[in-house]
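Questions regarding the structure given below will be posed in turn.
Heads up, one of the protein chains got dropped from this complex, but the rest are sitting where they should.
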């Protein structure tokens, strides 16, 4: 199934990023299983095309804000896997000094302004980052990724209306994996789609196959261009599926039998792999991509496991400048 | 201008209710001017057709939830003007014992579950009242009135989605008077209309001329019938205009010259009056309606002014059952 | 007496209340699957999806709708999932639920039980670990409860559901699996403390998970000849000032320990009340043991920095002796 004008070089690059995300999370799950990571791990396995496609269309200085399920977004935006893995382990050298963990992963040096433990909270924060960019006359944009469950919280309305009212450079991305924790989102969600909600708030919206990495990238590129040109906010509705449970310990037994199995055939990595072999790439080469990703994340895992705990005085650092406690005060 | 099949009896009844609301608020403003009322008074002058038309379509046991601008809604739902006026004056016998004032006016005995000092807060509360009616198998409905400014707060999304998801018997009414305090709502509001927002949340919506009392009543009657029949929530967008300032002390100098003057020609009371004279009612009769309303509210005003302050021990009553203070504790 | 977990005890209280009163219902996210901690397991099967209402992720609507539903004659049990997420519904709880009865001059009560699982629990970090009980004690209209044992979780939750007031009911996430004896029917009155351990030398006041650390400390102290009395407050509003004063009249020494931040935590209220109204009972300066004013970290060793340990308590008891 050779697709005409498939950009093989680009796809293979995206493929490698998706493999890195997959491998990172497989090691994160393993670490949770082995109680090396104590906090909750929300895997994005099956959703790697969203992270990869979106970030491929962004500049390093563009802002990205994510969710509790943010490893892929953070890696794709350019964060270092080792520093991220150390963060999950709560170790020294973690990307947030071990103070945030998986749900607060962030790398401001690549414009990644944070995962967030509060569903939908980043929608307003992302609008604000865009507001700042506009005030300072920068041509950066701000991208906010959230789930299908998040569109039922107030900040969805307030943040989108805000962006529309002030014509801000924000791209809102609803990464719709059908489920919000153990609830099928459509059972508790009125209306047709996140896109219709956005349009009612004055924001043009598009839907895309969120498991087609090239389609996600292309749609994002188009929307980003419109936004950067001063066109105001846009929303992208990326339809994907959460292949595993809500967290690494969730067996997702509440899903109908066979639902996930069927969705595995639509896994974005398999799809990209099929396209690449169809375009003539050898299985050996694809396998080497896989093992590179695996090796990178194995090394990150080993590094994190061997890293020391943070110095306990750090618990008192970065609280605030004024009225900060000294460790001795306690 | 005789309108065919105008129900003169019904219109004259609505006309009298509008006059009562108008007279009540004129006395409330006077009381504020004379410092007999200290709290803020938000007059609904110019919007009497909404209150009147909506409530005319409701049963006494239907719930109504209102805004900070709720005198008209409360009167139209059937509350006693004297007890309301005493409340505004903060006197004994006030409908809330003098503890709420204008912004918390309520009369649970006629299903009026309260004005609210927090914009949009009643949207979720109204959805909840409908939820209770549904759970208890009652055929009551719940009506929530809010302003054009309220549609930019999170509860608009959460409450409407809630009502849609649980198919609740709620009528949402956006009483759109163009202004939210000193801000022209359309300047800070994305999208086309509250109706479009409702539709995107799965709720069918209608727009009505909010200064045409019969049109408001007819639209409400239709929507209420659909809701009571189990059709789930609806939204009515009633387009009206706030003829005075945001509060009784606001001169509304921020409005373009002539805007309000022009809108006065569309005052719902004048329009009803024209229709009634057109239908053959005598000016004398209309004048007697006016003076009846005036006299009723003059009496309420005099009564309130002569009423004693609440007993100060009441300050300690109705806080809570468990862990309540005794006045002596303080 | 049957033994069950803190989780099961809460579930039993809900189940019995729902059987007894058709106006009681539960509302929160994922309740149909038993709730995020399994504390509603099996209830949907018994009571159906109307009364075990699985909500969208809409904390403001969950709380706000419960307020309306309470005013309209039902008795909602509101599940906030993590106490931290209640911050998405604070207007609904503090400006609406707590004040409606008062503002409307007693025309309506707001009988809701707001379950807010609180506290530190395996590296949950700053947004999933907070203990904000003192906030609620500051708000007129609210009752505040923080059970420490399965029996209390059954008995206090039963009382909370029965109450006509809005009750903020804070279970501790680290206690779900703790087992103990529970007797159906043993309702525990709100506002009454429990002497968790009798002693004569020092009074240790605590609640929720921290109570267990206090009890651990007494074992260390007892070996050293210090017999501490431990008071489990159970309810923070109303709180049992009399029980504390009575104990102090024996011991003359007060230690309050809690997991929440020390500054403006509920320990402050206790020390203030005691020093104001029972000054003469204090033979020594009272002591607060609580978290430093820093957010809760993710890394286990940094997280531990904010914990009050049994050793900390024992040390304070020696110091005050």
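All chains are identified by letter, namely A, B and C, in their written order; residue positions are counted from 1 within each chain.
The criterion applied here is as follows: contacts are C-beta pairs under 8 Å (C-beta built on N, C-alpha and C of every residue); 3 or more make two chains touch, one makes a residue touch a chain.
A quick note: this is a predicted structure, and the numbers were derived from the prediction, not measured.
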Omitted chain's touching partners, listed by label: A, B, C
Residue among A:70, A:98, A:149 or A:245 touching the omitted chain: A:98
Among A:11, A:125 or A:151, residue touching the chain not depicted: A:125
Candidate in contact with the missing chain, chosen from C:219, C:277 or C:318: C:277
Given A:162, A:179, A:241 or A:301, the one touching the chain that is not displayed: A:162
Contact set of chain C toward the excluded chain (per top definition): 84-85, 87-88, 90-91, 94-95, 98-99, 102-103, 125-127, 132, 134-135, 137-141, 237, 260-261, 263-277, 279-280, 282, 284-288, 293-295, 297
Where the missing chain touches chain A, by residue: 63, 65, 94-100, 104, 106-109, 113-114, 116-118, 121, 123-136, 142, 154-155, 158-159, 161-162, 165-166, 317-323
Hidden partner chain, residues of chain B it touches: 37-40, 87, 90-91, 94, 96, 98-101, 103-104, 116-120, 149-150, 152-154, 180-183, 187-189, 254, 309-310, 312, 314-316, 319, 325, 329-330
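In this section, only the chains that are shown with their structure count from here on.
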Per-chain CA centroid nearest to the all-protein CA mean: C
Inter-chain centre distance, chain B versus chain C - centres from mean C-alpha coordinates, in Å: 40
Between chain A and chain B, centroid-to-centroid distance (C-alpha), Å: 45
Centre-of-Cα separation between chain C and chain A, whole angstrom: 36
Multi-chain contact residues (two or more partners), chain B: 154-155, 158, 161, 165
Per-residue multi-chain contacts in chain C, two or more chains: 55-56, 58, 60
